[in-house]
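Just passing along the structure, written as structure tokens.
A single protein chain has been removed from this complex, and every other one stays in its place.
Should a chain be cited, it is by its letter among A, B and C, assigned in written order, with residues numbered from 1 in that chain.
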Amino acid sequence: MKVAIIGATGYSGAELFRLLHGHPHVDRCDVYSSSQDGIHLSESFPHIGDIDDVVLHKLDIEALAKYDAVFFATPPGVSGEWAPALVDRGVKVIDLSGDFRLKDGALYAQWYGREAAPAAYLERAVYGLTEWNREAIREAELLSNPGCYPTATLLGLAPLVREGWVSEDSVIVDAKSGVSGAGRKAGLGTHFSEVNENVKIYKVNTHQHIPEIEQMLGTWNEAMEPITFSTHLIPMTRGIMATMYAKAKQPLSLSDLLDLYKTSYEDSPFVRIRKPGQFPATKEVYGSNYCDIGLAYDERTGRVTVVAVIDNLMKGAAGQAVQNFNLMMGWDEAEGLPSLPIYP
Amino acid sequence: MKVAIIGATGYSGAELFRLLHGHPHVDRCDVYSSSQDGIHLSESFPHIGDIDDVVLHKLDIEALAKYDAVFFATPPGVSGEWAPALVDRGVKVIDLSGDFRLKDGALYAQWYGREAAPAAYLERAVYGLTEWNREAIREAELLSNPGCYPTATLLGLAPLVREGWVSEDSVIVDAKSGVSGAGRKAGLGTHFSEVNENVKIYKVNTHQHIPEIEQMLGTWNEAMEPITFSTHLIPMTRGIMATMYAKAKQPLSLSDLLDLYKTSYEDSPFVRIRKPGQFPATKEVYGSNYCDIGLAYDERTGRVTVVAVIDNLMKGAAGQAVQNFNLMMGWDEAEGLPSLPIYP
Amino acid sequence: MKVAIIGATGYSGAELFRLLHGHPHVDRCDVYSSSQDGIHLSESFPHIGDIDDVVLHKLDIEALAKYDAVFFATPPGVSGEWAPALVDRGVKVIDLSGDFRLKDGALYAQWYGREAAPAAYLERAVYGLTEWNREAIREAELLSNPGCYPTATLLGLAPLVREGWVSEDSVIVDAKSGVSGAGRKAGLGTHFSEVNENVKIYKVNTHQHIPEIEQMLGTWNEAMEPITFSTHLIPMTRGIMATMYAKAKQPLSLSDLLDLYKTSYEDSPFVRIRKPGQFPATKEVYGSNYCDIGLAYDERTGRVTVVAVIDNLMKGAAGQAVQNFNLMMGWDEAEGLPSLPIYP
Partner (left out) sequence: MKVAIIGATGYSGAELFRLLHGHPHVDRCDVYSSSQDGIHLSESFPHIGDIDDVVLHKLDIEALAKYDAVFFATPPGVSGEWAPALVDRGVKVIDLSGDFRLKDGALYAQWYGREAAPAAYLERAVYGLTEWNREAIREAELLSNPGCYPTATLLGLAPLVREGWVSEDSVIVDAKSGVSGAGRKAGLGTHFSEVNENVKIYKVNTHQHIPEIEQMLGTWNEAMEPITFSTHLIPMTRGIMATMYAKAKQPLSLSDLLDLYKTSYEDSPFVRIRKPGQFPATKEVYGSNYCDIGLAYDERTGRVTVVAVIDNLMKGAAGQAVQNFNLMMGWDEAEGLPSLPIYP
């Protein structure tokens, strides 16, 4: 099994390399870049050391067509342009960018401010929210890996929304993210002295992950209305917490809530439901592919609070990509993924 | 003018000392403790250095009765026990703890898990949310300084709630706080290795600041219903951001919103309203007494988002206490408070 | 292969559990504690989730005698008391505490302020600085795992000191450590608000790792004189950097230096020597068992600078313990250890 990563000089690409380099079924993992050529990956990422042969190649369709699977961990627009040619040549493509997540090209153009990939490929792309789409993923040729915020949000809301337990117009998501979600490109917004000892809110009501979340919620429940979705930058490197609020249609008990979630995820090894009164912290999934979920119901207000945490570079990017890759190849979905978070 | 701080070995007490030590109208600031006696304050806080005469004394009513004003920066229960005797002797008391914030002693007992201060003094206590209570504060003998979360939340919600622009059952507050809000007492929950690179949610639907917030909201608008209020621990030392969501009763324009807030706070030097599309970050008020507020209205959902930030030890504790002290003494409310935050 | 960890509620114990739980040759890893009994490890460490059967047992020699190997990740004094009985029953013991590191019991008493373990066992204990002691480690019954600071320091100094390239009275070690090295016990010195945005120096000239380092240096070069050794607390969770200075006896070239180090460690997969002009950062070994080393020679002063970094919980504790365990069991030393650091 030979695989390639395009965009290995970004954080998701580096995390993919970590996972695929140690994956028991991957014999060889090569690295490509849209911007660099001929240098060893350790020039960009000294932590990988002087492993033989890990030299960055320039993106080239002929060369890439020889791999069994190709991962795109690239900025917007790259996979939209290059992935179709690879799919046509029978290469399995796993795309970590947002280029194939929205079925509606016009919506993509509106939220991403650029032209969408060809409609036929948007249609063929399978949305890789693993826990809720395993059958389609097993057959996928073009896998669109979910965004980091949508992963935490959708795993947290799925049972409630699918069962129709909460009012369709009542969903508010207050998300907090570590800085690695902004990528490796330096800018004032991610400058240490500006981010450290600071909390910032950004893209209020305008984050491009909103339509991705709403698209999936609408699939589960046609009556869903637009959500309120806010994103905050936290002075840490990894981790997303989505704190979600929704109005229960009927009074609930916490034990009903917990039962619903436990049943929903009983066959999902990477989703862990916390005990009554306990809530997950982002550090408790650090470096792992877990999504941990805690739940509360407030009798005073009739609202449910759902707290979902992930490591944005793992379950929110590279980890879920490998989980989907495993399913596409017919392996156990946990193959090559660490069984425990790194703590503290 | 001679003042005393009780509880100078905690963070709010240290911050009070910083402010009062440099206050132009304070000739002498002595320090008291409920637990330590006879040691120099620098044994506990080396940053203050070997300033003459700053020796911790044990709490003693006779000694304290000689001060013009006494600040309590103490754990729950201390001021409730000792402040009445000082008030009776004509000493102005500014209490930074929660002991006199709730008018209803039963509510205090329920949320704080201990007996309330005598009802007569609960009644006499003036709630020191400066911007909305200046007249009463000027006459106060027993000033109850607001909690950190209530300060950010109430300053952020006041205009909307007072004007009745939002549905009374729709208010959700998602608050994020630095760790200094938890005080100086060491515990696993504030251990560096547990908090660093981590976001935690805590006291879900059970924080003791909820009734304090609802009490004030109810004063402004009798129709207000219970709020949903969540608190998160952020890996930083200082700062609170309250992100608040509420449903507009009628469609709004952002400029109407901004006008309302600017008008509401035009005579309040410590509240700054951000321009359209701009939102404050906690670091932008670090070390200062400002509360900065940003606003958004989302046409898709009909919801208003209010973002309010403060330094929890300043506007959320010692800074607001000095602001109230200034008013009680008939001075300009900004006296002795830094005119600019420290950045970065 | 059945193993047990005593002290699984500390950070080194948790890290050992992470490694041994995923170790390909370990069928079962049980957890013991000197303080807790009967609770699931996840009560203490929620990140491990609800893995079956990971319940803390109270330290009990009879029960422990049934394991193939037992790891002590305990405070000073515990293994000194309990390990001999296990060794006597033929259990392989790997001790991560300092109890068996110093051959001279009087020296232990002086620096640790408590009585040493029985001399016969101090004698039998094999010092597990893997890269310089593999033969003895393979035969060890009682393995004394090096301290975190000594590991970084000794790996960094070994080639220079063994070859006698530097003056024996000129060695200065300025070490910087993340906070997890201080363990999980909460105290003011590790309280988030005190450590964050701060650098502190501690135990100046009095750290108990000094005699451990000097003992090994003396083994390599009898002429070595006492070293100057300083430790600093850095606002991060994991990582140690030792910056080391020594006077060259003769003028050197950087390429000679690099050659010496590359040759010294050419058969050591976990020591990586950086290229000329490049120096390692602690994050570049995060979560891994690597020790990365950078070198400089300054013609102006005739001094060598050696920079060595490790993850204090991995190569400085649990990782090196597993590396030694592998050798004791006759396996490849890298078995069960991650092949790449986690970055960023």
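Here, a contact is a pair of C-beta atoms (placed from the backbone, for glycine too) under 8 Å apart; a residue touches a chain by one contact, two chains touch by 3 or more.
Please read these numbers as outputs of a predicted model, since none were measured by experiment.
Considering B:R18, B:H191 or B:K247, the position touching the chain not shown turns out to be B:R18 (whole complex). The omitted chain makes contact with just one of the residues B:G287, B:G302 or B:G316: B:G287.
Annotation: of A:Y11, A:Y32 or A:Y127, A:Y11 touches the absent chain (contact as defined above).
Within the complete assembly, residues 11, 178-180, 184, 186-188, 190-197, 235-237 of subunit A touch the chain that is not shown.
Contact between subunit B and the absent chain runs through residues 11, 14-15, 17-18, 21-22, 45-50, 180, 196-197, 237-238, 272, 274, 278, 280-281, 283-287, 290, 292, 338-344.
In the full complex, subunit C touches the omitted chain through residues 169, 172, 174, 176, 178, 193-194, 196-202, 204-205, 225-228, 230, 232, 234-239, 241, 243, 245, 279, 281-283, 286, 294, 296, 298, 300-301, 303, 305, 307, 309, 344.
Here is the rule we use: only the chains that are shown with their structure count from here on.
Mostly identical positions are employed by subunit A and subunit C in their mutual contact, as over half of the interface residue numbers are shared between these two copies. Put simply, the chain nearest the middle, going by average C-alpha positions, is A. Rotation angle, subunit A onto subunit B, C-alpha superposition: 180 degrees, expressed as a multiple of 5. Here the spacing of subunit A and subunit B, counted between their Cα centres, is 38 Å. Subunit B has residues 178, 193-194, 196-197, 235-237 in contact with two or more other chains.
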